[in-house]
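As you look at this complex, bear in mind that one protein chain is not there, while each of the others sits in place.
And now, chain A:
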Amino acid sequence: MKNIFLLVLVSGVTLLVSGCWDRVEVNDLAIVTAAAIDKKDDNQIELSLQIFIPKALSSGGGQGGGTGGGGAVTLVTSHKGSNISDALSKLQSEFPRRVFWGHCKVFIFGERLAKAGIQEQMDFLLRHPQPRERAYVYVSEGKAKPILELFAPLERYSAERLREISDLHLGMQVTLQDLDEKLIGIAQAAALPRVDILPPEKGQEKSQGKPYIVGTAVFKKDKMIGKLTENETRGILWIRNEIEASTVTFKLGAEKGKISINPIEATIKLVPVIQNKKWIMVVKIDTEGSIIQNGTNLNLSSTKLIRAVEKAFAKEIEKRIKLAFQQTQQVLKADIVGFGEEFFRKYPKQWKENEGRWDKIYPEIELEIEIKAHVRRQGYINKPGGMPEKEVKEQ
């Protein structure tokens, strides 16, 4: 009996002595929901954290905190420092709870910082065990900190709003890990979604502006070198097969009115070809869409007309891709889609020979686009809605 007692005692003491060292109660955590990093003068950065206030949620009860004047569920705190960890340690010394990155799903780099280079700050985010690799990364239009200070009436906090918008796949959706892979990858170019603030309406407070995604910031190495507009971004999304919810609207020949098609599915193949020392990229797209609006007077249930629509649809996609590609290839000269990787996979020898020259080869790559577009569904009605039968053109 004595022995058992001794055994229990020893194992119990061992547990209590050795365990618990990294134990933190939830009550002692400052849950970071978003972080913004801005560049300041005198070679310093400013780290701003959006931190969740548990009290706000518990006292607000089921009514849901954060509605207009209902009180914010988050607070923003910031501090300057020579880099993130420096700023963080200074910030921590002024903050009563331990900063916890585990649920930070939004990182926003200020435009100035992005232009100066983000590598140094990336190192912290990737090295520290707490920040998630699956957090989304953005570049702000102007300073990043104001984005954190906004209210989000529909969501719990503004970072959540950004994340939800990203999940709709209307713009680029880049996680910390994607960004890291792109930056260390062959192409050494990356793209991040750009965030801007819709100014508040008249009579509203400054904090009632709404963050939204305006397009893409293009990075070469770790520095931002240019921007893509929303339209150009769509073209990039087509090549990267990330298109999901965006509608394609176009005119059909000389017809009056426009047709809108929602792409439902797309398979995209990038086929690199090297012919006579000429580098060509063949983009093969096979897509399927459904008509969601028909503004013309055409009855699209006729096969002939549908073929025409499909053709116009394909052409519109091609136009978008070309637009985007021209900007990234000719103007910005950054391989954000990852053509380099495709060539490297198919032609490893040629790649090795020309590895140093990729920056020169890339702007000269010829783009061939082959699109097979199909329209499979037309919605509930065939003929144009709300139009007398006489006016409908059957052929």
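Everything below uses one rule, namely that contacts are C-beta pairs under 8 Å (C-beta built on N, C-alpha and C of every residue); 3 or more make two chains touch, one makes a residue touch a chain; residues count from 1.
Methods note: contacts and distances are computed from a predicted model.
Peer 1: Using the UniProt record as the reference, specify the protein name of the hidden chain from among "Na+/H+ antiporter subunit C", "Response regulator", "Lipopolysaccharide kinase (Kdo/WaaP) family protein" or "Membrane protein".
Peer 2: "Membrane protein"
Peer 1: Which is it among A:F52, A:F151, A:W238 or A:F343 that touches the chain not included here?
Peer 2: Answering carefully, the residue with contact to the hidden chain is A:F52.
Peer 1: May I ask you to list the residues on chain A that touch the chain which is not drawn?
Peer 2: Where chain A meets the chain not shown: residues 1-4, 7, 15-16, 19-20, 22-27, 29, 31, 33, 52, 54-58, 100, 102-103, 105, 130, 132, 156.
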